Each structure stands twice: as C-alpha cells, then as structure tokens.
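A single structure is presented below for examination.
As you look at this complex, bear in mind that one protein chain is not there, while each of the others sits in place.
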Amino acid sequence: MASHAATADDALYTEVAGQRLLGFLFFLISDCVIFGSFIFVYLYIRNASPVWPPAGVERPGLYLAAVNSIVLFGSGATMHYAMEAIRRANVRRFTAFTVATIILGCMFLSGQAYEYTHLHDTWAGSTFGASFFTLTGMHGFHVFIGVIFLITVLVQTLRGTYTPMRHFGLTAATLYWHFVDVIWVALFFLFYVY
Amino acid sequence: MSVADLGHVRTGHIHPPPDTFVKKYVFSLDHKVIGVQYFITSGLFFVLAGLLAELMRAQLTGPNNHVLSVATYNEAFSVHGSAMVWLVTIPVLTGAFGNLIMPLQIGARDVAFPWLNMVSFWMFPPAGILLFGSFLFGAPQAGWTEYPPISLQMPFGTSMWCMAIFLIGVSSTITGINFLVTIVKMRAPGMTWTRMPLFVWATGVTAFLSFIATANLSAALAGLFIERTFGVPFYDPAKGGSPVLWQHVFWFYSHPAVYIMILPAFGIVSEVLPTFCRRPIFGYKAIAYSSVSIGLLSFMVWAHHMFTSGLQHWEQFAFMALTMLIAIPTGIKIFSWLATMWGAKIHLCSPLLFVLGFLSTFTFGGITGVLLASVPVDIHEHATYFVVAHLHYVLFGGSMFGIFAGLYYWWPKMTGRLLDERLAKLHFWLMFISFNATFLPMHWIGLHGMPRRVATYDPIYASTNLFVSISAFVLGLSFLIFAYNALRSAKQGEVAGPNPWGGRTLEWMISSPAPYYNFDEIPIVLSGPYDYGKPLPYANIKPELATVPTH
Partner (left out) sequence: MASDGESKRLKDDQGHYLDAGFWRAVWVMAVISVVLMAVVVAYPIDPWFLPEASTTSVDIDKLFKFSMFFSVPILVFVNGFLIYFAIRYRRRPEDPDSAIGSQIHDHRALETWWTVVPAVLMVTLAVLSYFVIPEYYPTGQAAASAVTMEAIGHKFYYEFRYPGLRNSVMNDAHLPIGVPVTMDITSLESSQDVNNEAVIHSFWVPEFRIKQDMVPGMVVPLHFTPRETGTFRIVCTEFCGLGHSHMWGKVIVDSRSDFDKWYADQKRSEQAEAKGVQPISLAPGDAGAGQTTFNAKCVACHKAAPFEQKLVGPGLGNLFHDPSHPNLVTGKPATPANVADIIEHGAHGDMGTMPPMQVNGLSQKDVANLVAYLQTLHK
C-alpha cells in the first residue's frame, strides 16, 4: 500500500494504538509477575528441601528440552522477520514467516506433550512435579494462546486489516510471542540446567 | 501535532449515548455509570459484612456465649475480613471513586478501555456472590489470610473463597492497567504531571500496585486452589511443601494491598482540604512524590506480618527497618495537610469534618503500626486484639473515613443534589465517637493477652468486651443516618449546581451530574489545580459554571 498523507483519522489511530500498546505492556508485566510468583515458590521449596529433586523423583531429560528450546527460539526469529516484512508492506513474505512461526509453535507443543506423557513424576506426585507441571503447563498454555493469536492476525492480514502504518494487532502478537520465548529461557534454565 | 489538533482528535471518542435501559444502566460503558454501579454493589456488601461484624460482637458480649457456634463465629470473621477488604474498601476506592472522579479530573471523556472497564465491573458481583454463597458450603474459617495447612483441611467453601478472590484479583488487575494507561495517555492538553490533582496521583500509584501486586495474589490463590482440589503440593508440610511459603506470597500481595486501600483515601483528603480551606495545598510535590515512595516501599516490607513465624534474625531486622521507613513519607503527608490548614479560611462542612476525623484516627493507627513494626514489641502483640485495633484504626479510621469524606464531597457531582448538612454532621460525630469507643479499648485487651480470632475468652476481659460490643452497635446505627440522608436527598435534596463547594479541579467545571461526554470541548490546562487567589487555570471552560458558590 502506498504511503498517504497523515489525516486526523491516522492521528486518532496513532493515539489509540499508543494507549493499547501501553496497556498491553502492562498486561505483559503483570503476566510476568504471575510467572515470577510461581518461580519464587519453586525456588523457595527447592531451597528449603534437604535434597533436590526430592527423593525418588527424576528430573526430565535435558535433550528433548534442548531441541524444543531451539524450536521455540527459532520461532522467535521467524516472528521477527514476519514483523519486518509487514513494515515493508510485503504481505507474502509476512505470510510465509508467520506460517513458519505457527508450525514451530505447534512443534514445541507436541514436544512438550511427548515429554509430559513420558515422565514418571506427576503434578500431585512431588514438590518438584508441582512446580514443574504448573510452570511449564502455564507456559505451554501461553504458547497455545500465542498460536491462536497468530492464526487470527494472519487471517486478518490476508483480509487486509493491517497496513504498514496501522498494525497494532501485529505488534501485540509479536510482543506476546517474544514474551513467551523469554519466559521459556527462565524455565529452561530452572528445570533442566540449574 | 499541536495541542489544538489533539483536542480535535479526541472528539473521535464520542459515541452516541446509549438508548436502551440495559446499555445505559447495566452493561454501560460510561465510566460514571460504572462508578455508581461499584458504589451500589459494594455498599450492599458493606452492609452484609458489617452485619457479620455485629453478630461477632454479639457473640463477644460475654465469655462463653452461645449466640453463634464456634464454627459460625470463625466463618463470620473470615468472611467479614475478606469482604471488607476485597468487596468493600478496594472496589470503592479504586472502582468507584477512581472511575467516577479520575477521568473527570484529568479532563478525559472516558477511561482508555471502556469495554474492559465494564468487564472488570461485572467480575465483581459474581465474586461477592461466591464469597457470601460459601456459607452454604461451609464458609472459610481461617481468616482473610487463610493460612495453610488449616485452610487445606476445610470444606468446599474455602475453594469458593479462592475463586471469589481470584475473580476480584483479575478484575482489579484489569482496572489497574486501564487506569494507569488513562492517566499516562489521556490527560487534557497542558496537564503536565505536576498539574495533576493529587487524587489522580494517588489513583495512578494505586493502579500500579493493583496490577503488580494483585497479579501475584492471583498466582498465590491459584496455588492454594489447585492444592486443595488436586492435592498438588505447594504449602502442605506433610508433602514437602511449606506453610510459611504461603505467608510470603500472600503478604507480598497483601501488604501492598493495604496501601491500595489507603492511597486513594490520601488522595481524597488532598482534594477536600484545599477546597474547604480555600487555599493552595501545602507541599504539592512532597505529597505527590511521597505517594510514589510509599508505593515502592510497600513491596519491601511484607514479612512484618511474619515476625513470629520463624524468620531469620537478619530478615526480621531488615523488614523492621524498611517498615519503619514508611512512616517518613506518610508523616510528610500528614504534616503537609496540617500545614494546609495553617492560615486557611476553613469552611467546616461535612466532607472536611470527615477529613479531620481521618487525620486524627489514621495517625493513631499509623503509630500503632510503628509499634507493631518493632520486632520485639510485635513478638508480644502479634495476633492479639492489638493488631485488630491497629487494622481497624487504619482501615476504618483511615480508609472508611476517607471514603465518607469523598462520598459527602462528590455526592452532588454524582447525583446533582446536596445532602443535608445537619444530618451529615450528626453522622460524623456519632461515627467518630463510637468508632473510638469500639476500637480504642481493643489495644488494652490485646496487650493484656487476648488473642484474636476467638469465639470466647478469659472472663477477665468481660467488661471491656461488653463495652466494645455496645459501642459497635452504636457504630452500626450511625450508618442508618447516612442511609436516611441519601434517600432523603434523592427525593428532596437541594439542587447542587455545578460547583457547590467552590472546588477548582476540573470535575467542578461541568454541570452536576456530569453530562454524558463530560466535556463539550476538552479543556486546556494552564497551571496547577489548587491555586486559590489566582484565576482559574483552564483555557476553554465556560466561566458561568466556575463561579464561586455561596456555601
């Protein structure tokens, strides 16, 4: 789409998008606090426990999780390029990268499902399981929501809802996706490495 | 973009007024209607929670009474505390006053996200129904703090409590985000940070606390809920969890929450004082910035509720010192307010009376707070009636007096009619005296060894408790005066006019009740809000609305 002269309508859009962006950032911060709170719970229990993981509990394997992490971080990269594309008004490139992101997101979820079904520990089984399943489950749910979010904005883009000047929905989806990535860095470190 | 352009752009927000009853009064998007909805709903919950308190006082008129069974007594104080905190004080101060007043004071036509605003209101009544409905399923008994393991051993009502408070938490997180965006992005042109009314400052800091601290509460409650429902071990010591952990996560929310419950009241005080003293507020910036520092400090003091639960030595010291720091910014406020009365022209109207009551009782409660902050002293006083006395002095003597000051002050703006001043003054004096008679003696019995949350007590406290209970009944009756006054005003109250008190903030520059769009034209702000003696600081306000009244 060609650039056009800024109208009062555009100014209104900028103003409203600015409000929404700030609101969305605040939402992400509060979401961070929720994760942070459960991470605090995990660290506290871990710290108070004489042995870790608790006797009889096995930690989930590192390899699957590492592969899964690469998948998720890869999706962060594709999302970044998708956003670049829309700024240059290249809808085809955007579509390609967004579809790639969605596929990577689904791969991550399948990896997680595989891991869940092959673990001995359960949610109610131990203090490790409690935190592990709650936190990674919450994260998985966020990825799931993120995938739905991406599908929605993809459809909207194909319908021409967004323009290089007006794409708050896309900005939000990208931010959300990167946020989910960053949370995973923390979880990966806590549950598989540290 | 020039300022004038912006004013033009904002007209884009205007939608045609709703035409059906449902859109107008039920699922309304108008911040003023939502504000009133909050008032009515939490007013109802206040009566219920207050009546529970009166039942408790009836049980405590003598030792070994059987007015309530022990279990019912426990349910009563748990639901009383939870409802007063989450269904009354927080929704009134943020949802009701924040909605009703804040957008008007910054010269906006609505909040940033009107639809979200409606959604967060509609989470509130179901939360109340869940909380009071829990009586049918065995209401929570372990107090508003619901410490595990005991809260894990209680019937289904406690799960309903979790759900109710979770809903309230989500609602207040959304409201917090909404308000902060509104304040950051939607101030009228020319209203710089230091030209904002102090109530807006307070609401902004409160909004920040709401969406940070309350998100943490949601997490804590989710943990408790899944532990109760699915046996997932977080807090149960039998399964390797830690009961003290809950205390940490709960108080990490609930301490900031007590400032969520007091900062807007501080804001109300800062509005009422200059208006009725007819002079600029003393130390505008000091008051504004002390709200911010109280907000930040409030995240660092939570463990002062846990001095007896086996903290490390150094943790006790650190939390004690940080807690005491809060006395400094709070003191700055108190002293600045006093200095506002210095050399003033004081109109002793009902809102000001409630503010003076606030200053007197809140200072008392704050000082007992400092006594509690000292670890060794708290070791003696913790979980006794001394704490009950402290919390009512700050919550009732602070927040409630603030709420009533605000109600009397903004009632004309809300309804367009005045309340009767003589009844208002009667209400004030009855409430002020019976409040002190109810809660002052609690300090003594607490120091003398009466623990809280008991349905019966050692007979040595009998006479004091009887006195307290009688005062509590009088205190309950004092609210009837307000109820009568409010009903009377609706029928035959004097028409208020736009500015009955001579206020100078923006809400007084428009007619009462405020019109649907709030402002025909968005005002342009040229200087600070309370400069009595200077011309009005607004560029395009209709002058006839801003005339000095005769009250």
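In order of appearance the chains are A and B, and numbering begins at 1 in each one.
In this text, a contact is a pair of C-beta atoms (placed from the backbone, for glycine too) under 8 Å apart; a residue touches a chain by one contact, two chains touch by 3 or more.
Quick caveat, the model's predicted, so the values are computed rather than measured.
J.: Given the contact rule set out at the top, which of the displayed chains would the hidden chain touch in the full complex?
T.: Listed by label, the shown chains it touches are B.
J.: Please pick, from B:Val244, B:Ala265, B:Leu418 or B:Ile510, the residue that touches the omitted chain in the full complex.
T.: B:Val244
J.: Among the options B:Val184, B:Met300, B:Leu371 or B:Leu526, which residue touches the chain absent from this view?
T.: B:Leu371
J.: For a quick check of understanding: of B:Gln153, B:Thr229, B:Ser463 or B:Asn540, which residue touches the chain that isn't displayed?
T.: Checking the options B:Gln153, B:Thr229, B:Ser463 or B:Asn540, the one contacting the hidden chain is B:Gln153.
J.: For the chain left off this view, which of B:Met163, B:Ala383, B:Leu440 or B:Ala539 is in contact with it?
T.: B:Ala383
J.: Out of B:Val292, B:Met324, B:Leu466 or B:Ala539, point to the residue that touches the absent chain in the complete complex.
T.: In the full complex, the listed residue that touches the missing chain is B:Met324.
J.: Considering the entire assembly, which residues of subunit B contact the chain that has been omitted?
T.: So the residues of subunit B touching the unseen chain are 69-71, 74, 141-143, 147, 149-150, 153, 236-238, 242-244, 277-280, 282-286, 308-310, 313, 316-317, 320-321, 324-325, 327-328, 331-332, 334-336, 338-339, 341-348, 356, 359-360, 363-364, 367, 370-371, 374-377, 379-380, 382-384, 444, 447-449, 451-458, 532-533, 548-550.
The working rule: only the chains that are shown with their structure count from here on.
J.: CA centre of subunit A versus CA centre of subunit B: separation in Å?
T.: Computed from C-alpha means, the inter-chain centre distance equals 36 Å.
J.: Spell out the part of subunit A that touches subunit B in their complex, as residue ranges.
T.: Where subunit A meets subunit B, its residues are 8-9, 11-12, 15, 18-19, 22-23, 26-27, 29-31, 33-34, 36-38, 40-41, 44-45, 48-49, 54, 123-124, 126-127, 129-131, 133-134.
J.: What part of subunit B is in contact with subunit A in the complex they form?
T.: 1, 5-6, 8-10, 12, 112-113, 173, 176-178, 180-181, 184-186, 211-212, 214-216, 218-220, 223, 226, 230-234, 239-242, 245, 248-249, 252
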